[in-house]
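Here the structure is laid out as structure tokens; the discussion comes afterwards.
A single protein chain has been omitted; all remaining protein chains appear in their positions.
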């Protein structure tokens, strides 16, 4: 039997949410998706998540929300991180922080899927080693299931490809997020792990990685700390469909999606 | 009349050169390419360029070689930067350095094409502003021709997309290099500029951005300054074909290529 | 004849302002200071400057206020940057921005003193080259006076020492700011330029570079974007007294001050 996962990249602001609410159900039905995972770190106007927006994401058909460096931007999400097990933050923050970085979820058909959220360190924060964190967490998840998706939220292509090879054969897929631009290097690695350096963001495509062009340009031109505003036009859903063999957990197909409507 | 440019991403070591020598002529003939531009910053075992390797690149059919941060790695290339006008380095290094960052080249059919090489600053070096440098250099190139390709060698997706919008309508194309992973966001912007965040590298695909997996992984795992070695297997040519209207300089088609052989 | 300049490091919040209002006049009188220059980039609760706070700084005896990366934090200072010539921001931001980076000021005795404010690039923003900016600006200032003080607001010790040597013999002093910790390497270089890597901040010393310890520690421990709060206790004035030969502009004495009260 096969299982189909949809993984949606960073949802950026209202435009990103609109792409989801309007069209996710269609994509899910067309691809016969069993479980939807989406990175929501930019869903609240580009900066983090709130309780109502998280509900909106679940309501439109997302089963599990992952995140990244922006998860801490809105303070009100912090208590929710502890009580909502369908919301993940990168696992390799220091121990003792609110929330969790892995979870096991069940499809409607009763199949268990492990999800692991990690954050990179190159050009980013001083977190615990994502490679060693993965060793531990993947071992744990494999007690429950051999179907495991890793959202690796990272900047550098080298760090992302390295983690893909590192986990090849141990997880079903390693999918990158954070750069907001979809890469064209989808591949099934030798050990059966589906890999994509970045799935890209879901939000306005007529924009600088989801933000209004004028402010973004002004920021580069002036080097002043101009506040970025989320762009509204031309929403696009960026995602990847992973076909996985239920027994082995191996990825048998990986297909990128960039859907404009 | 239309013109077709082929722009090839960072050529990484022997594997990258082999992909070129074996297959560039076929690609050029199949796509009826008028001029071939390629980024050669990693052609010499991953680090810079030498005279003989530069000759090898020209011999296999490349007309213009651009580069990036690695151009200074092999000292022997420095005198060549001054005398070989078909070799460019990023224009926004300080004034007075060897070499040049722009050139105007002629196709076999006598059409002039301007090429401009710039380097980004986000997560990179303290260079002059690539946006303001572009203003000046594009104005100069437009005296000679309205067909202009910009190789923007940069890390951050935001900086690259920002330059694309900034130059939209002033150049035929802004194509990113440096991350070694091809992105899937090719687009013709409103003003007629073809844009792609990164064209990806030409070299071994069974590798961490062109380098051997074992050393790359060891580097991430140990945080020791392990020397990276260029990988050899599974060479791939990554490029983009730009169709350009000769009169207006506008891009009318942009097509990504990832060719394995 | 000699001239004595007092240069006060980054004034951090209310504690920093209090150290100044209470004690600057005493220091000025004790050292027979002719002109007081102070870096005010953190005067408004750690983040930038406001109009009233700028007035407060002038009122307590500061003649010229320099700044740094934090100057843009409070939007209300931006129009003031244009009209208040006693307020400087780093000169090597892009052209066209509000404000200026140099000024010539007169002591009560009618001696002209040039001040130049620059910002470093290592571990900081993508600004114009501070070395080349200095070449130009120092040449201009030297039309008016040979007594010139440079506030180099930078992180890396290497970049700061390099600028000191670079300007040796062309300015009276190069004094670093930004790290908030006074260094003990004051020296008069071979060409007569007084140099100090960092003058240190004026503010609470029972603190992490002027900020409350608990929040600062929590930030390092959690890697969450905890908001820093300016600390209140144990204010200290950090400054440097420069004795300068009026005719030659050479520094003849450099003395560090760390005054607690």
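The letters A, B and C name the chains in turn, as written, and every chain counts its residues from 1.
Everything that follows uses one rule, which is that contacts are C-beta pairs under 8 Å (C-beta built on N, C-alpha and C of every residue); 3 or more make two chains touch, one makes a residue touch a chain.
These numbers were taken from a predicted model, which means no experiment stands behind them.
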Point to revise | Of C:64, C:77, C:113 or C:209, the one touching the omitted chain in the full complex | key: C:209
**Study point:** Identified contact with the non-displayed chain, of B:31, B:86, B:100 or B:125
**Key:** B:125
Exercise for review: Kindly state which of the options B:32, B:223 or B:248 is in contact with the chain not pictured.
Suggested key: B:223
Revision key, fill the gap. Had the left-out chain been drawn, it would touch chain C at residues 123, 129, 131-132, 155-159, 161-162, 165-166, 179-185, 187, 197-198, 200, 205, 208-209, 211, 213, 216-217, 220-221, 256, 258
Check your understanding: If the missing chain were put back, which residues of chain B would it touch?
Key -> 72-73, 93-94, 97, 125-127, 221-225
**Study point:** Touching residues on chain A - with respect to the absent chain
**Key:** 94, 121-122, 126-129, 132
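We take it that only the chains that are shown with their structure count from here on.
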Exercise for review: Identify the chains adjacent to both chain B and chain C in the sense defined at the top.
Suggested key: A
Check your understanding: Rounded to the nearest 5 degrees, what angle rotates chain A onto chain B on CA?
Key -> 180
Revision key, fill the gap. Per the C-alpha centroid definition, the whole-Å distance linking chain A and chain C comes out as 44
**Study point:** Shared interface positions of chain A, touching two or more other chains
**Key:** 221
